[in-house]
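Please find one structure pasted underneath; my questions will follow.
Note that one protein chain is taken out, while the other chains of the complex remain in position.
Letters are used for the chains, namely A and B, taken in the order the chains are written, and counting of residues starts over at 1 for each.
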């Protein structure tokens, strides 16, 4: 008979308690996996943004346009490798209360700056050569059942079409995939030229510019140079890295990170109490039995190990189940369009799993150590006498 | 019946007297329930504070006219011609023959949070003095109203507190020019408290809006008059607009964020409650097995099994209520009245609101606590009621 057998025997003896403790831990690690991944997906926009990608927008606010003429002025500046631009379209499809992420972009340059959108060359050329062509992400195409060659009308909540109304007739000419699971494929892209020529307002303006630099080391200097170039002009600019911009935007919601951290801490604190208390109750009930083990010749370290390994086994097995459940829940939730539009690419990330394992070990250690110590220090004679 | 209640009372009293011998276990239940309820309270307080702010903003007497499909003041826009047509719509209240109408602009400008220094979007509303007069629940608290034609702004009281650089008489750069803060106004807890207001014509020229406006606010002749405006819009091909009462508009604006908080808070609290439930069950089971002898003795004496059940349930529910109330108190001291701001509605601008532990929020907390108590007590109480009475004779074994 080895210690592991003893351990299983102990589990089998109080199944209800084991089940309840396990359940509490499953809940804790389910929430950890779920909220942790939710948070990292939320932030992933900013984390994925290539470090050397810079975004140039109107200094007043990113909702204010920039003159079209700025494109050439910035493109020719030293250190700028590739430049493209985009304008917020304010898209929706049929239902105005369900806004979509949609941009009017320069088809010739956009995908060379955003290289995480995967599209084969033939389709890319097809889209680039179709003036009314629209490029959509896989997720959005599947949601609406769009196929290449479909003619659809997407609407804008921001602009009006010259021929009246808010609808733009487009031809779906490309569907892109993400280079990795965290790339947002719930977006649509129109040709800027088509958009600019048919809108009633906005004239010769663009939303913002995005550029890659020759050398990331020069980023700071280039950002300053661009903003200096347009100082005191009709439209002053603010240039930041895309990462900074996205982060700032997310942070406008409030401290999402703080809230999630606070909730997780509260959960862990409560579960720690519940499980720790329960394990120490178990040890108390087993006082007599531990006395017998000691009388039989089990050493103090062996007793310590026995109790600690039970706590460890409990947290590791339950934690794994909880994480697995969060994986499935995230997978299911990630398929809901409304969720996708807030947090694209919801999935259990390896870093979350790694953190969770560390916390399992910590939780098992903390909840097991004190009762294990108490069991180890029991006086054999007293333990046997107590009933 | 009264006998039954007396039995429950006597047993419950005895059970509660054992708390000192089970002090830590009991404390653990109380704390874990308190944590769960506190988390729920925080989310619901955010939801309730946010909804109260946004929904209180809308008046039934005013209507908002937006360009069709725009969904928010920010996205809408009207040319001067369209505005002129709309001026003559029936159903708009008139004063001395002139329609009570306010053509407004809604521009996003950059601001900085006082706490943390995060860059945020602030709403700058271009408005004329007639527009100011339309809002009945608005009062100038300090300073004076802006002078038309000048780079002057008045600032909502919540915005002054939450964002830096907006103090009275200070100057702030919005767009390309400096603006002087000449007044601070209060909007009775509405979203307007989060806004910056300036003269519409000045905003038009400084933000290149060339005569266009974004929305119209009008006073309705009577609450039913909105349908006459709708008919008017439908019958004129030149008009591509939709109209809502202000109350309806703000309700729509609030729903997204408020729902998000509600649907985030409740499932979280319920999942956490399930975790806590395991703790409660554990502790109650242990209490019942510890008292098995006492329970059997009482049953032998003639106490009713259902009285034992009732008393065990009552005990569990009492713990839950005490824990829940502690959670509510913790949440109250942590967040009640704390001012926060978030991106609200579809305007992509900050709305400042208070965390509010309203009676409904508190009731929800107590309700969840009682549910935890009932569910956590049910199985142990059944076990207690069904314990073999013969156990009373074997206490020594």
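By definition in this document, a contact is a pair of C-beta atoms (placed from the backbone, for glycine too) under 8 Å apart; a residue touches a chain by one contact, two chains touch by 3 or more.
Just so it is clear, contacts and distances are computed from a predicted model.
A chain of the complex is left out here; the name its UniProt entry carries, from "NADH-quinone oxidoreductase subunit M", "D-inositol 3-phosphate glycosyltransferase", "Lipid-transfer protein" or "ABC transporter ATP-binding protein", is "ABC transporter ATP-binding protein". By the touch rule given at the top, the unshown chain touches B in the complete complex. Remark: the omitted chain is touched by one listed residue; of B:177, B:227 or B:390 this is B:390. Residue B:297 is the one among B:208, B:228, B:297 or B:358 that touches the chain missing from this view.
Considering the whole complex, the residue from B:10, B:168, B:318 or B:379 that touches the absent chain is B:10. Listed here are the chain B residues that touch the chain not shown: 3, 6-7, 10, 14, 17-18, 293-294, 296-306, 389-390, 392-393, 395-396.
Operating definition for what follows: only the chains that are shown with their structure count from here on.
Taking each chain's centre as the average of its CA atoms, chain A and chain B sit 26 Å apart.
The residues of chain B lying in touch with chain A in their complex are 24-25, 28, 31-32, 35-36, 38-39, 67-72, 74-75, 77, 107-110, 116, 118-121, 174-176, 207, 212, 240, 252, 268, 271-272, 274-276, 278-279, 281-283, 285-286, 340-343, 346, 348, 350.
Only residues 16-17, 20-21, 23-24, 27-28, 30-31, 59-61, 63-64, 90, 92, 96-97, 99, 155-158, 160, 164-166, 201, 236, 248, 251-255, 263, 266-267, 269-271, 273-274, 277-278, 281 of chain A touch chain B when the two sit together in their complex.
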